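For this depiction, one protein chain was excluded, whereas all remaining protein chains were kept in their positions.
Naming follows writing order (A, B and C), and every chain is counted from residue 1.
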Amino acid sequence: MCNALGIVSFGDTNVDVLGMSNYRPVAAINFLGRYRIIDFLLSNMTNSGISNIQVYIKNKPRSLIDHVKESNFNINSKRGKIHVLYGESQITQEIYNHDISSYMSNMEFIERSNKPYVIVAPSHMVYRIDFNDVLNKHIETGNDITLIYTSTDHAKEEFFMADIVNIDSGNRVTSFVKNRGKYKSRNISLECYVMSKRLFIEMVNKAANTSSLYWFKDIIAESCDDLDIRGYQHKGYVACINSLPAYYRASMELRQYQYAKDLFKQDWPIHTKTNDSCPTLYDNGASVSNSIVANGCQIEGTVINSVIGRNVIIKKGAIVENCVILPNAYIGEDTKINTCVVDREAIVHHVKKLQGTLESPIYVKRRDRI
Amino acid sequence: MCNALGIVSFGDTNVDVLGMSNYRPVAAINFLGRYRIIDFLLSNMTNSGISNIQVYIKNKPRSLIDHVKESNFNINSKRGKIHVLYGESQITQEIYNHDISSYMSNMEFIERSNKPYVIVAPSHMVYRIDFNDVLNKHIETGNDITLIYTSTDHAKEEFFMADIVNIDSGNRVTSFVKNRGKYKSRNISLECYVMSKRLFIEMVNKAANTSSLYWFKDIIAESCDDLDIRGYQHKGYVACINSLPAYYRASMELRQYQYAKDLFKQDWPIHTKTNDSCPTLYDNGASVSNSIVANGCQIEGTVINSVIGRNVIIKKGAIVENCVILPNAYIGEDTKINTCVVDREAIVHHVKKLQGTLESPIYVKRRDRI
Amino acid sequence: MRNNNMVAMILAGGRGTRLFDLTKKVAKPAVHYGGKYRIIDFPLSNCANSDISVVGVLTQYESVLLNSYVARDHHWGLNSKDGGVFVLPPREKDETGFGLYRGTADAIGQNLDFLDQEEAEYVLILSGDHIYKMNYAKMLNDHIKSKADATIAVLEVPLKEASRFGIMNCDKNDLIIEFEEKPKKPKSNLASMGIYIFTYKTLKKYLLADEKNPDSSHDFGKDIIPNYLNDNRVLKAHRFVGYWKDVGTIDSLWEANMDLLNNQNELNLFDPSWKIYTEDTNTAPQFIGEHAKIKRAYITQGCIVDGLVQDSVLFTDVKVGEDAKVVDTVVMNGAIIGKGAKVTRCIVAENVKIPDHMVIGDANSENIELVTKNTVSKVGVKDV
Partner (left out) sequence: MRNNNMVAMILAGGRGTRLFDLTKKVAKPAVHYGGKYRIIDFPLSNCANSDISVVGVLTQYESVLLNSYVARDHHWGLNSKDGGVFVLPPREKDETGFGLYRGTADAIGQNLDFLDQEEAEYVLILSGDHIYKMNYAKMLNDHIKSKADATIAVLEVPLKEASRFGIMNCDKNDLIIEFEEKPKKPKSNLASMGIYIFTYKTLKKYLLADEKNPDSSHDFGKDIIPNYLNDNRVLKAHRFVGYWKDVGTIDSLWEANMDLLNNQNELNLFDPSWKIYTEDTNTAPQFIGEHAKIKRAYITQGCIVDGLVQDSVLFTDVKVGEDAKVVDTVVMNGAIIGKGAKVTRCIVAENVKIPDHMVIGDANSENIELVTKNTVSKVGVKDV
């Protein structure tokens, strides 16, 4: 039982999965065939025994509310609650639409929680963690804030624009800088903070009083000297989904079982909204390899190195290679697509060939017919 | 089984329960101690076998979404759905924020319904009706639109600014006018329309094309000559809650069992969100008469001719007369209040006397401490 | 949430014969209590509030209502993905054929496959007919910390009453060294509440052995606990402080209801942090009429009151007519007290209709009178 309130924060202005986030918050983007990105963080929280969770979003709440309310995250329906919150008053300028203003306008709900700790984390970082371990360590050490980070040797290619965290020999966080891809090996902040609820409220108020443009991470960065902020290294797989290429890269990595098995453990279910689709029919003519396939698909064509979402139809002669196909999309006969991201309910039919690049995969819009 | 999609519309600009609707849509206002106003319409729909319902709201969706999602309206959780919808794009001017623009921006969901009929009704009209009777009559008659109305002899005092509907001897609707309280006996529209889904979509499109300021009722009014619109008289109790005095009047009427029994029938449950409050304790010193009391209250004072919401505390020596007290309010020792509406979580403690009038009852704001 | 893998098993097979007509068609755990509850709401809500997600309910006698009542597990929020309330009646098996539960231990022993299937690590044994609020998560912590094989919840009772209970004699660390069932000369005042936590792996061995023992009465108190003690297993006493009531008789059921009239009562059903959940009835709020006089009463939704109600508890959908007098009385669901009727020191059973002007019960009676449909038809109408 994790004695903490879970707070799902939204990413800052550097998090924007181009194209896809026009239709929903990054948290609600479909991922790996049957999930939404937020499922991984919410499952981390509920599997850790956190049953009161606040999910903050910036705008376009509908898809996320529907998803969260209709998923079964395995918590007691009377005692537990996953509460989707957002600013109800209109924010005149996008620049003021940050996490601090959301926390401030929902402070009543934060104060009402009877948990002594908070665990704040954004949903665009995908990994598997038992928050009990982090919280126990935090309590044992007795420091002010514990920050989860990952060490990577791929900081040149991955985690672009994420926060590099500098840690001294005593494991104390000394400063943050943006990762602009200059160095290979760096410690990257997962932007997940563990602290007492009291300190969290104090920090939020302080941020609001300091500047009306401050994000929560700004006030954290500013407090490195005054507060005892310690690092907690997470050793497993991490994907940082803050752009379309990053989304694409994570999908390509995780379609391979050797990466994915770190996220999917028997005793650590990833909860999501079931769609009650039937199994997938690999029909005459199908040829599939090196791919993730969700249920409900009807495949008559060729699929190589791809992620195929729920209820996708791939007709005869189609060749889908290095692609991410989101639920309910339709790939028509003899269509050849390579290195594309095809959004929900899109129909690729008349265009017979599409070829993107790793740095900029082709994006086919939601409900597009091409 | 009512073969219709339920559409809960929002009231036009004449519907504003002053003060209370600052915090939530009229649909979500607490009513009769344990309900929200919308519960009566939603129960009408689900009890009639309508299990796919769209609830449209103008703004401040949170309280209504939470209420609807956490209530149990007794529909199959896989097959049925109560979908709360609202415009996600910002509307720059309030004047454009009308039902037509909501329908237009959610047309995808309306089109997706596989029901051949729609029943459109606003939640601020409170009554009990089996929509099967109306729909069967509509199908039998074969007219274009069926409109439900009530006949009243109190049009001077009640239904102010509601629509008077003029009906010819053939039961055909000929025109509408606003009720400005000039005449005693009138037929009042309950703004509930039954028609085919096809015609509904047609009318919405027509309204949008005609004027960007049109409400759905405007296009209906304009179509009296072209379409066969018939009246369906509802004979039971009706309350029209479109202002604070109207809210107050309805509460005062329905705290009397002879009126309320028309709404509360054994075989017609009013579904709502349960709060799991314990029963009410009438403690030493309590004196209660002619009132509705919800569960979870602790009463040590006097209550006369009032509606007392869930978990209200009324301390020793307090006298509550002709009042509507909303859930979780606190009436302190020796406080005397008469003809007041006390909103949720308000604390009346230091002010020892409050006296309103029937035309303008005193309103104590949500979470106020006076 | 399955944090601790503790599965609760509620023994709900009791006939409750001393509750007479109240349990004629309804198992005792399903008897109404406290205005809107049924007794089994208490262990079920305690489970929900203690983060337990899987609950087995072992039923046997007249259980159709009880079974369908507990099966609606969303009432207690126990409908999480991996959780649920599971009705476990005796059943036919490939190997053993079909038989009734022979005792409390046999009831669990016959459901080891259920516990295996739910991957129980700990088993919490509860009774379906006690009224109390208790945090079983804390008891589990105690069990784990003290490395016990079994932990038994105990209550301090007055020493002179101790001989009515199963008494635990403990060392200074509250480890149980001796168990005496209804001892004539009790050595301690720690009474077993019939609430046990067992480490499942060990319990399973004992239950399998007990199943085969022809001399066993297959009872936790009489057989399993003594066997644990004989084998020098670690048994921990977990002290409980608070309201606890076993409502075995009409008088004690009445008393337990009357306790709710005390605004200082320890059960405190107003506490929002430990709610007792129950069926969600579709009833209107309470209508208190113009002739009503209410002096100290505990009244729930659906009641329509137009008479005097004093020191009484009214359950869902009770109607009290004009000029009726209900004093020191518990009126169960749907009962109607006719105009001018007078009811004193009674429990009025469900749906009983007391005719206008009938007088029933006595302010000075030694025992509480149970008013059933039979009573009403037998007693004549006395106009006063």
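Methods note: a contact is a pair of C-beta atoms (placed from the backbone, for glycine too) under 8 Å apart; a residue touches a chain by one contact, two chains touch by 3 or more.
Computed from a predicted model, the values in this text were never measured in an experiment.
Touch, as defined at the top, links the missing chain to these shown chains in the whole complex: A, B, C. Between the chain not shown and the residues C:Q60, C:S127, C:T151 or C:T278, the one that touches is C:Q60. The chain omitted from view is touched by exactly one of C:R18, C:H74, C:K187 or C:K353, namely C:H74. Checked against the full complex, the candidates B:S51, B:N106, B:T146 or B:S189 give a single residue touching the omitted chain, namely B:S51. Screening A:S21, A:T280 or A:N322 against the full complex identifies A:T280 as the residue touching the chain left out. Residues of chain C that touch the chain left out of the display are 24-25, 59-65, 67-68, 71-74, 79, 81, 84-94, 98, 100, 111, 113-114, 117-118, 280, 282.
Remark: the residues of chain B touching the chain excluded from display are 1, 46, 49, 51, 72-80, 114, 271. Against the chain not displayed here, chain A makes contact via residues 32-34, 72, 255, 257, 260, 264, 269-271, 274, 276, 278-284, 286-296, 298, 303.
The working rule: only the chains that are shown with their structure count from here on.
Centre-to-centre separation between chain A and chain C, using Cα means, comes to 46 Å. Taking each chain's centre as the mean of its C-alpha atoms, chain A lies 40 Å from chain B. Taken residue by residue, chain B touches two or more other chains at 276, whereas all remaining positions touch fewer.
Contact with two or more other chains is made by residues 74, 275, 277 of chain C.
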